[in-house]
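Now for subunit A:
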Amino acid sequence: MPHRDIDADAKERWLDPGLLRWIWLRYRWVYLGCALAVVALMTLPGAEPSGSPSNTFIVIGMCAALFGGVFVVGKQLEDGTVAFLTARPVSRRQIFNTLVLAGLVPWLLFLLSPAPYTLVIALIRPTPAPAVLYRN
Partner candidate 1 sequence: MWLRVEPGRGVPIYVQLMEQIRLAVAGGLLAAGEQLPPVRELAAQLAVNPNTVAKVYQELEREGVIVTRRGKGTFVAAGSPQLEKKDRRKRLALAVERLLAEAYHLGCRPDEVLEAVRAGIENLPGPEGKELEK
Partner candidate 2 sequence: MSIPDYDMAVQTRGLTKVFKGQTALQDLDLEVPRGGVFALLGPNSAGKTTTIKLLMNLLQPTSGEMKVLGLDPVQQGVAVRSRTGYQPETGQMPEYARVGDLLELCRSLYPNWNVHKVETYRREFELDLKSFVKQLSKGKVTLLALLLALGPEPDLLLLDEPGTGLDPLRRRQVIKLLVDEVAGEGRTIFLSSHNLPDVERLADRVGFLNRGRLILSRPLDQLLAEEKKIWVVCPEGIPGDLADWPGVRRIERENGRTVLVVSGQVEEIAEKLRSLDRVTFEILDQTLEDIFITYAEEQEHATP
């Protein structure tokens, strides 16, 4: 029995299960890499709120690399995908929702770690006293 019929257009799901599986199959290693990167960020000395400024820059740098990388990799992989999908029996809304979700996952992983809070605190906190630097 076909699971797609005329009524499908009327009562449409937000996300298509077939597409979700596709995204998972293609991106699972990328997501794993992001998760590991986030873990690395968490264990890096200076990632806690009291860390030294130089490490903060490393944190910022790594975040930029992480998300820049995800963006570039994502774009590369999905060249032609949207054109391909719009010709299939999925609606543009479902395609959009799925791709947005796919791009959001690294960010969600990032938010699960202390890294963002470290960043924010490092940015709004004044530079630590010189005495701290000379200690090491």
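The candidates came about this way: all candidates are chains of the complex that A comes from, given by their letters.
Note that in this section a residue touches a chain if its C-beta (ideal position, glycine included) is under 8 Å from a C-beta of that chain, and two chains touch if they have at least 3 such contacts; residues count from 1.
These numbers come from a predicted model, not from an experiment.
Undergrad: Could you check which of 1 or 2 is in contact with subunit A in this complex?
TA: 2
Undergrad: What residues of subunit A sit close enough to touch candidate 2 in their complex?
TA: 2-9, 12, 16-19, 21-22, 25-26, 76-81, 83-84, 86-91
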